[in-house]
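Rather than the whole complex, this shows some of its chains in their spots.
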Amino acid sequence: MAGLEDLYREIILDHYRSPRNRGELAVPPAHRVEGFNPLCGDEVVVYLEVNDGVLTDLRIAGQGCSISQSSASMMSAAVKGRPVEQARKLIRSFKAMMSIHEHSLGGEDSTEDPEDQSEADTLKPEDLGELAALQGVVKFPVRIKCATLSWNALAQGLDEIAAGVLPLDRT
Amino acid sequence: MTTTVEAGPLDVTALRREFPILQQRSHGRRLVYLDSASSSQRPRAVLDAMDHYYETTHANVHRGVYAIAEEATRQFEMARRAVGRFIKAPRPEVEVIFTKNATEALNLVAHSYGRHLLPDRKAILLTELEHHANIVPWLMLAAERGVELRYLPVGDDYRLDLRDLDRLMDGVGLVGVSTMSNVLGTITDLSPIVQAAHAAGAVVVADASQLVPHRSVDVRALGVDFLAFTGHKMLGPTGIGVLWGREELLDAMPPFLGGGEMIRDVRLDGFTPNDLPWKFEAGTPPIAEAVGLHAAIGFLESLGMNRVAAHETDLTSRAIEILMERHGDDLKIFGPTTDLPARGGVLSLAFRDLHAHDLAQVLDAEGICIRAGHHCAKPLMRRLGVTATARASFYVYNGEDDIQALSDALDVAAAFFG
């Protein structure tokens, strides 16, 4: 049975207590995406600005539990200032790490999630730096959505920007 | 009712022995189960009754002439009567309809009464403290029929605010109201609402999912027209719920689900519905579940519903005392803290600035099961200005030691998150 210390690593509590990149950005030029967790009703809001293929700025607003807040904070620290392609790779890697449980849930011969399989281009948890601290969350299935909430919002934001959705279309 | 009922307070220690799951240990500790408002646990008697049914009797009901099929039918129909007597239904044998849960029971009324007998342009009146099960079916109906939905507000004392009742009732054809809130614990005295509704010519649909498990209920005294509740919150199995309705209304209502058992005749171009209650029970019903629910009712009756209620009122009173004394400044209770007999054993809490899910997670590590979330009452959450609460709820197997454990664990959580 997984213990609390698997979930709430010290680094997670640290990001929870002192969240990085908290705040808002002006829309436009920034893009705004909401992530909603129907299990609990929490919502994170990710503001992002992409210039010349680089995620030049990013802020986190909204509210949620310690896991969602620290995951968002760690994410912001990890992707801010990075090229979009690196951010996408990080998203893939993080989501792959978070989907381990999905397989064990499915039993011995679970239908594999095609998304995970085809993406060979992901980082191993041990290469994810402090994000690896969130790996323990997979032992607490209900909380996986907490950890991935901001990441899904970021992915959606990057997709929308790539597809040319103007921020104004969505508000 | 001739069940012999003991006097005096419940013997919680002895009672717990009847519940196999409470003998389990969680994270190496005694399991402190404080989530019965979500789903209760089952005594051995309920599991034994279902096993015995499957091991000696099972066959499909209603049509078999062979011995075990007749016996299965008899046990199923006896369960119906026991359920009806438990809520003092005037005619259990026709007025008690088995559904899969309380939610289906409420949807049945929304579809069959709402779409066919609710007069055109009549509004629907709900309350701000309803469970989604008593909101969403009416939202769907209102959208489809283009009728207005209104809500009785919740006051700052966490009780329904009836000051505007007459105005709100004007032009209403149906009232949906919870007899006890699964978030606040508030037990509502329905009589002014029922009176106003009937004066306006409206029917009253009561969601008694939280009340029937914990209080002695008399549908005639309540005066409502429909009453819905669910087996798994009253020591019974999952997979069964109950709709009680007044015979003349049920009689006038068209069927909801179509299939076997609910028909008298089927032709290529039409069908004739069956009599009550089968008209509303399409397909193979939850037979073993009805047998289990019957056993659960027998268990509750042997305890005595008045003792059950007294036990929970005591426990709630002690819980409020202990928690406020030890954590007063850190703790907020969403729900009435006075007139305790008019509230149930449900305590929705906010503790410091901890998120409800973080709190529940730390409590779990201490072997304590509480629920965190919106409790399927999002409109009420918005009214309270929160997205979630941490909720502890009590039943017959809970005692003061559980409250102590909860209180100790709050200290652990405070220390953990610093």
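Just so it is clear, A and B label the chains in written order, and each chain counts residues from 1 on its own.
In this text, contacts are C-beta pairs under 8 Å (C-beta built on N, C-alpha and C of every residue); 3 or more make two chains touch, one makes a residue touch a chain.
Model, not experiment: these values are computed from the prediction.
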item	value
Whole-assembly formula, with each chain kind represented once in the display	A x2, B x2
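Operating definition for what follows: only the chains that are shown with their structure count from here on.
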item	value
Between chain A and chain B, centroid-to-centroid distance (C-alpha), Å	38
Touch list for chain B against partner chain A, complex	27, 355-358, 361-362, 365, 372-374, 378, 381, 387-388, 416-418
Of all residues in chain A, those that touch chain B in their complex	1, 3-4, 7-8, 13, 17, 39-42, 63-67, 140, 143, 146
